[in-house]
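What follows is one structure encoded as structure tokens, with my remarks underneath.
What you see is the complex with one protein chain gone and the rest in place.
Order as written gives the chain letters A and B; numbering starts at 1 within each chain.
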Amino acid sequence: MTDASKCDECGRWGADLQDNLFAKGGAGRRGVMPPVWHGDDVDATLPASLRRAEPCDLPSLSEPEVMRHYTRLSILNHHIERGMYPLGSCTMKYNPRLNERVAALPGFATLHPEQDEADIQGLLCACKLLQDALCEITGFDACSLQPAAGAHGEFLGMLTIRAFHLANGDADRLEVLIPDSAHGTNPASVVMAGMKPVTLESRPDGRLDLDVLRAAAGPTTAGIMITNPNTLGLFETDIVEVARIVHEAGGRLYMDGANLNAILGKAKPAHMGFDVVHLNLHKTFSTPHGGGGPGAGPICVVSELAPYLPGPEIVAADGVYGLVRDETEGRPSIHSFYGNIGVCLRALAYILRLGGDGLTRVAERAVLNANYLRVRLEGILQVEHGDGCLHEFIASGVDWREKYGVRTLDIAKRLLDYGVHAPTIYFPLIVEEALMIEPTETESKETLDAFVEIMRTIRREAEEEPELLHQAPLVTPVSRLDEAGAARKPDLRWLGPCNCG
Amino acid sequence: MPYTPHTEQDIRAMLDAVGLPDVEDLFAAIPAAVRARAGLGLPASLSEEEVWRVMSNLAAFNVGQDELVSFMGGGVYDTYIPAAVDALSSRSEFLTAYTPYQPEVSQGTLQVIYEWQTFVSRLTGLPVANASLYDGATALVEALLMALAKTGRGKVILPETLNPRYRRVVETYLKEGGADILTAPRGADGATDPAGLAGLVDETTAAVVLQTPNYLGRLEPVDELAAALGASGALLIALVNPVSLSVVRPPASYGASIVVGEAQPFGIPCSWGGPLLGFLACTEDLKRQIPGRVAGRTVDSKGRTGYVLTLQTREQHIRREKATSNICTNQGLNMTRAAITLALLGAEGFKALGEANLKRAAALRAVLGRIDGPTFPCEGPVFNELVVRLPGSASAFAAFARGHGVLAGIPLDGFAGCGAGDLLVAVTERRTADEIETYGNLVRDYLEARGDD
Partner (left out) sequence: MTSDDRIYSKEHEWVMIESNIATVGVTEYAATELGDVVFIELPEPGAQVGQGDAVGTIETVKSVEDLYCPLTGEIVEINEAVLDAPELVNESPLDDGWLFKLQFSDHGELDNLLSAADYDAMIGG
């Protein structure tokens, strides 16, 4: 087996694995202590029946030790400033630090959600600005910022459609049509909203089959859930006809807005015939992924669905902002308060910075980058349904498997050795050995060219030394992990006692 | 054009490579009628300095807990965030990293999750915890869904003293599943009445929720309430303030099967109510029903310890419509902040934090108790919040206090039998003896100004 020195460009990762936090430190060490009480002595003892018998067994580290532990852990991560993440449908674009500074302003960060409207005028204005901007971008009439993530938005969107039908006496409309190319959250969200997902077989390019749709749409149809562009990066060219068919059958159209980056300023969901869309602020609108959140998934709706959104509504009169609270039964609530406001503020800063012109350029450059990468990868990766792809495209590793005996998984793992995060793999389910590649607009031509050369190199390795791919990754802090073992005998927490250092 | 590197030259070269004359040609698949209406009616782009100016001005129009002395709680609290938390969580490696689906390049994130799971497990006493949920309300929902699925039963019992915002979220989610919701009434002392609960629980009950401290600030009589479940087979779900677990009995000690709550007090700014941090822990037998992401420890091909997302087959991207939940994104960076906060506190700091809360709640009670007028309708053990009953309107007092730079608390009128004079007052480790003394003076001044009623 060839060793990692073959991979001169990536070199050693430069980080060491860390012992568990709970095995570090030593009894008596102190990090941050709460303020001392300087007032009169008062008895604050809890009754014995409620008191904790043993203090909680937590590690004891000084602040420098904590800083070192987490800093060293952080270096084990790939991140956007380290290299590209060409993950299809994730839109891993640059996260502007201006947004962080804005969200951290004490005038935003220290607001308690129970404070009076008079204390939060600037905040209400900001939320209204964002809602109005998202409505302008999507073409809709009303917006809710309450969903804390895309899947949360999907759930809320489904609830509004269900509430709409119930209000119209259509309690039997329980089926939501979903293409087989859809993201897993789609059918899961439908079920959580008390409805039944019905899978529609797509055409091979992932686009909707109008005949299949016509046969499926009917009096029990609550609606349809579509991603547009679809999960193969292709625009549903028949979308206006699709909307007509579904509306005629009495259903409503939901758009999964995960791929909005491709159509900002080029197509508005409302004009395509959709009734509701969710947006992923942590995708299209640059808020950071944070290792898995927090994101935000606001939804925008047509006016007929607006009465079914959570309250309260933000209204402005004579320059004064207020919250109209709707306490009547039936208004849903899916979050303790108003949603991930801190994330929303970041997205607002991004929208203000880019403006209408800038957002339109975003789509143009995202789509240009994807298409450039697609044509340059010709001969290296088998692109599927590449014509007309927008911000992402699908490739298949089937020919690598047949020629070299390596799978898409192996290609993905070898990419990690070259400082690039793997693309999305094995999704969508309708393409065999799929790789879904989305460079986003914040990657330069040089980075894309370098990516092409890396893929070319890996293809050569597959041909001459496939074992390298089977063993990859080789220079990362850990190599392939025993995932089966982790699932069979889950070890989910550290069991050792603390403070024995 | 901010944040993109493209020059006109780059664009030209790339278009040539693609074989298209113009950028617009890339969008040919969009129907013309839709294309034509797509122009964005938004203001033109601003420079960074201008955006900063706009957003700073908007922030300046707000008055937050940095300028006011806050006695507001109700699930979200004015706690101190150590500087190290901001420094570490703003590192690009934590801030911009993706979900750890490629574990070999995500060991930082994965180990933080595993350590967070360990923290939650130790605080609650239950063995299995996940990587976080959106907030305490949705965590409670997920716990109820787990119990409903596990038992196959159709009824849940919520206490009357449950956080009303959480109740609305539970009702929204459970309405669709057809689960029946019953309410266990409070007693005169502001805690849930064990006899009342016992009368409601039977073999059709999937779960009983116990919130402690409850929304009235009261620590519930957990042993009596747990006993009320009897042999029904209903699961006990405890909704707790995780800071209280420093000094209050962990829910495992009274038989909770699932523990949930809101971990915002650990290093997360209030930020007008979001993003927050829901946590969930459960018993071993519920492990495969737990929603959200879970990190597990394993080894790599060279025998080194490593971490991976595990038990993924529960999740939406595999189970799809049969998933235990539709949750995908969690609250990663907030979980990281909370873990760092607990690491900084450590064993002694965490205990001291709990005691600091108890001390200040007792001091508040003492100060208010010396004033003629206020009474305490929910007398009993509390952690860091209590209900004070004022003559007249709690809202009017709150407005008066606000005029003196103090956020007095949350008026409770209409909640769980509370009246117009009832106010929920919270303390945290940040409240000083002077501030609490000032609060008492404000009550005195307010009552004096009101005269006799």
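The criterion applied here is as follows: a contact is a pair of C-beta atoms (placed from the backbone, for glycine too) under 8 Å apart; a residue touches a chain by one contact, two chains touch by 3 or more.
Computed from a predicted model, the values in this text were never measured in an experiment.
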Legend entry - Per the touch definition above, residue among B:37, B:288 or B:304 touching the missing chain: B:288
Legend entry - Sole contact to the chain not displayed, among B:312, B:331, B:393 or B:428: B:312
Inset, instruction - Kindly note down the residues of chain B that lie in touch with the hidden chain. - result: 288, 312-313, 318-319, 322
Inset, instruction - In the full complex, which bits of chain A touch the chain not displayed? Write them out. - result: 426, 483-484, 487-488
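Basically, only the chains that are shown with their structure count from here on.
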Inset, instruction - State, to the nearest whole Å, the distance from the C-alpha centre of chain A to the C-alpha centre of chain B. - result: 20
